[in-house]
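Only one structure is covered here, and it is reproduced in the block below.
Only one protein chain is missing from this complex, and each of the others stays in its spot.
Every chain is named by a letter (A and B) in the order it is written, and numbering of its residues begins at 1.
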Amino acid sequence: MKVFALLATALTGAILLYGTADFPAWGDPESPASTHVSAYFIETVVRDTHMPNLVAAVLGDYRAYDTMFELVVIYCAGMAVLAVLRGARS
Amino acid sequence: MLEEIVAKYNYWIYVVLMMIGFYAMIGKRNMVKKLLGMNIFQTTIILFFISTGVKRDAGIPIVDKYAGLAGELEVAAVMNPLPHVLMLTAIVVGVSVTGVALAVLTRVYREYGTLEEDEILEKIGR
Partner (left out) sequence: MRRFREQVQNTEGGTDLIIRTSVRLMVPFIQLFGLYVIVHGHYSPGGGFQGGVLLGSAFILLALAYGVEYSKKYMSEFANFLTVNIGVFIFVGFGILCALVGGFFLDYGAMANVFPMPLPEWRYWGVFVVEVGVGMGVMGIMVSLYWDLASAGSRKEGL
């Protein structure tokens, strides 16, 4: 059984390593992740929200809906732990 | 071959770390070890995403307010802030997942007296 797990791990790792050939080099400013929409954010966030911390601005304003449900997720996690551990105490 | 590895060595590190977590998830018998493997996997994904936002010789995404108001910011001099935001979300969700998983494991231990997978299967009767 452990042999199968090792084989599956090696196979997946080989596929992923083969996939890294198409990735951009480390620290490339022209990489796809930092060209399209991120340039817009860097240029306009401070003018639109007056916040120097771009991460907090995007987290609290542009993606506020996401952040709200993140808080709901952690709230639900707390309630779930409460329910699982306190439910049926034998 | 060697040049390829040296140029993209960071991705090779992520793949190796990810496979450590993956093997722990599918190869180990103990539930806590599986959970640890899942955490390693998650952390590797976070590391990978953060590294996609890196620009060489760039600063952190906390900028000069007055330069930003005047529109003088250079895009190449500030790191990409979007992966940081997404991974902040992922870290918090990871904490929630770990908490709930530990609670369920506590409950399983209380029920069966063990956390080994095969012993639990034996007790269930399969």
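Keep in mind that, in the parts below, a residue touches a chain if its C-beta (ideal position, glycine included) is under 8 Å from a C-beta of that chain, and two chains touch if they have at least 3 such contacts.
Computed from a predicted structure; not experimentally measured.
K.L.:
Touching the absent chain in the whole complex: find that residue among A:8, A:39 or A:85.
P.N.:
Of all options in A:8, A:39 or A:85, contact with the hidden chain holds for A:85.
K.L.:
Mind listing the chain A residues that contact the chain we can't see here?
P.N.:
Touch set of chain A with respect to the missing chain: 47-53, 55-57, 59-61, 64-65, 67-68, 71-72, 74-75, 77-78, 81-82, 85-86, 89.
K.L.:
Under the stated touch rule, tell me which residues of chain B contact the chain that is not displayed.
P.N.:
Per the touch rule, chain B residues meeting the hidden chain are 60, 62, 88, 91-92, 99, 102-103, 106, 110.
Keep in mind that, in the parts below, only the chains that are shown with their structure count from here on.
K.L.:
With touch defined as at the start, can you tell me which chain A residues reach chain B in the complex?
P.N.:
Per the touch definition, chain A meets chain B at residues 1-2, 5-6, 8-10, 12-13, 16-17, 20-21, 23, 25-29, 31, 33-34, 37-39, 41-43, 45-47, 50, 52-55, 58-59, 63, 66-67, 70, 73-74, 76-78, 80-81, 84-85, 90.
K.L.:
In the complex of these two chains, what residues of chain B are touching chain A?
P.N.:
Those residues of chain B that touch chain A are 4, 7-8, 10-12, 15-16, 18-19, 22-23, 26-27, 51-58, 61-65, 67-69, 71, 73, 75-76, 78-85, 88-89, 92-93, 95-97, 99-100, 103-104, 106-107, 110.
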